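Only a single protein chain was left out; the remaining protein chains are all shown in position.
Note that the chains are named A and B in the order they appear, and that numbering of residues resets to 1 at the start of each chain.
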Amino acid sequence: MKLKTLALAASATLMAAGPAFAAGHAIKVGMITTLSGSAAGLGAEIRDGFQLALDQAGSDAIELIVKDDARKPDVAVSVADEMIQSDKVDIMTGIIWSNLLLAVAPNAVRQGTFYLSPNAGPSALAGKGCHENYFNVSWQNDMLPEASGEYANTAGYKNVFLMAPNYPAGKDMVAGFQRTFKGESAAVVFTKLGQKDYAAEIAQIRASGADAVYYFLPGGMGIAFGKQFAQSGVDTPRFGPVFSFDQTILPAVGDSAIGIHNTTQWSNGLNNAANKKFVEGYQAAYGRLPSFYASQAYDTANLILGALKTAKPADKDAFREALRAANFDSVRGDFSFGNNHHPIHDIYVQKVVKRDDGTLTNEVVAKVVDDMVDSHAANCKM
Amino acid sequence: MSTVLILEQALNGLQFGVMLFMMSAGLTLVFGVMGLINLAHGSLYMIGAFAAAVVATWTGSFMLGLIASLAAAAAMGALIELVVIRRLYDRDHLDQVLATFALILILSEGTRYTFGSLPLYLNTPGWLSGVFDFGGGLVYPKYRLAIIFVGLIIAAGLFLLIAKTRLGIRIRAGESDREMIAALGVDISKLYTIIFALGASLAGLAGAMVGVLESVEVGMGEPVLILAFVVIVIGGIGSIKGALIGSLLVGMTDTMGRVLLPPLFSQFMPPVDAVPVASALASMSIYILMAIVLIVRPAGLFGGAK
Partner (left out) sequence: MSRETLINIALAAILLAVPIWAHFADEPFIITLSTKVAILALAGVGLNLALGLGGLVSFGHAAYFGIGGYAMGILASHAQDYTPFMEWPFVIEGTNQMPIIWLVAVVMSGLAALAIGALSLRTSGIFFIMITLAFGQMFYYFAISWTAYGGEDGVSIYVRNEFPGLNTLDAIQFFALAFTALMLALIFSSRIAKSRFGLALTAARQAEQRVETVGIKPFQLRLTVFVISGMITGLAGALMADLNRFVSPVMLSWQTSGEIMIFVILGGVARLFGPVAGAAMFILMEHILGGFSEFWHGWLGLVLLLIVLFARGGLIGVLAGKEKADG
């Protein structure tokens, strides 16, 4: 009897493991990301972070197809159609921008493809519009600005100047901050999306007499503002979510950024084994420090690799369960999915420092929120 | 709103306007003299910026970078004039639009092939870093003052060139009667190449100076190109004076719209609604200005009866 059980168990294990080794063809992952235009650097971070995880695992279980969206929603839609209909991918990932994600993900997941977001978490997909095949591996958009509001309270700011681009993610970043911040808003300024010259806004900051400036200006916008602010002679302290102060921005804005506090779910100095392996591996492979974009893409790839150990995308229900279990070592430490398939994780405040070798980077100062759950999860019926 | 803030914003509007003028001057000359719509003017702006970035990084000298931007844009301008543009003078506007659009694609992708997709960043030279103190609380970045200064010198230079020199006389003659100046024995194709290269070099210089403030990247010229078209249409095509007035008008309208509209709307709307609405209206403001000008004066402010 005992022997028989053992034999059964062994054959069950073999059968379970069988497809993973026997079936020769890898699963296909389609990555749509921004590889041209002013934000090309962000797409490179996503691509490289994902690739690093595959290389480190040394596994050929995943065939990665990378395409550029040029940051245009219509291009993203067209590329997504091609990936789903022509390449017949099992999983899609890679999009950086909320508006592109909203154009692609709702349709993709309803055609039975899994979508794993390595960046961008619009509220539309976290609450009422959540979907069983959509997983967010980064953050819900409101999380980091809400944490920034908490930080501003502890920093003792009473009167803050708020600035973000005039588009939905920008408005979320302002609203999220105001939800938790207890002080006054000296002014709220919405700039043109993609704006490169901030002279008028800097003059307003100079005249406002605010304690501090909170801003959300990702990519090239953040660099342009940072450089011009440094030249303006205004010395109001700046802070905000990591997007305006990350590793893709710091080298270009230079020393003027030193000391800026910002909120994040990951930092390259976080002390855990997975993160050490990631940061060291990334520097060795690409010769630069990783940004949070790369960390999220790395987590996404490891999430997929972890899930593939127990299920295949062909069996959608089993694979979905395997993803939901989040069976991987996240570089941000604790990581689990909430009911709406968005992360529950810790949020930190970090500050910009200059290392002895002259590189500018962020260093963790303190944890602001423990096991943060996003504020839209309750609206998701899943 | 304090006087100091309004003065600083006026300087911002002036700086933006002056930059637009450097971009529009060539565009309006090329249209006025040769009758050509050149969409590729924005690519020359980009080429100037890249040339400055490369040379300034390589030599460490900002001034050499600026000179390189003038030279590179003029050379590229002369090259595309000789190879492509001169075949388009007697074509209709549609062919010109399509051909110069094709040039944008070729020049942008060529630049991306050469320099990669990542934006380049330049630092302000040490002697132009920091702010200039006017006293009375008004401070202003030195670098932006330098742009205003350079732009105004170029404007004055262009007026002198057109009013006083032999080249200027030929340009004016070319604007009023193209056949006539050919009949007078002027080498018209050489004149066209010179005008085109001159306009290109100014666009290149504008690109280089703005590249230091913002970033140097593929596609940086197209948004500015659209604004430059707005400027020359408001000012009246072919008129340098119109381009100058149009540039300042557009620069001021855009800057002041962004600054003044939100507080204005907050007077009679709750701020939550007022700010986004006013921001949207501010980004539409120059197009509204242009539509109004054209409805009232269908050939622009200084447009001749052509």
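Keep in mind that, in the parts below, contacts are C-beta pairs under 8 Å (C-beta built on N, C-alpha and C of every residue); 3 or more make two chains touch, one makes a residue touch a chain.
Being a predicted model, the structure only gives us computed values, none of them experimental.
The residue touching the chain not shown here, chosen from B:S24, B:S69 or B:S108, is B:S108. Contact with the omitted chain, checked across A:S98, A:T180 or A:S208, is made by A:S98. Of the candidate positions B:A71, B:V84, B:V131 or B:L161, contact with the unshown chain belongs to B:V84.
For chain A, the residues in touch with the chain missing from this view are 68, 72-74, 77-78, 81-82, 85-86, 98-99, 102-103, 106-107, 110, 122, 166-169, 171, 193. Although one chain is not shown, part of chain B still touches it, namely residues 31, 37, 84, 87, 91, 93-95, 97-99, 101-106, 108-110, 112-113, 226, 229-230, 233, 237, 276-277, 279-280, 283-284, 287-288, 290-291, 294-295, 298-300, 303.
The criterion applied here is as follows: only the chains that are shown with their structure count from here on.
On the side of chain B, the complex with chain A involves touching residues 1-2, 4-5, 8-9, 12, 15-16, 112, 117-119, 121, 123-124, 129-131, 139, 141, 143-144, 210, 213-215, 217-220, 223, 255, 258-259, 262, 271, 275-276, 279-280, 283.
Chain A makes touch with chain B in their complex at residues 35-38, 40-41, 44, 166, 171, 188-192, 194, 196-197, 199-201, 203-204, 206-207, 220, 223-224, 227-228, 231-233, 252, 254.
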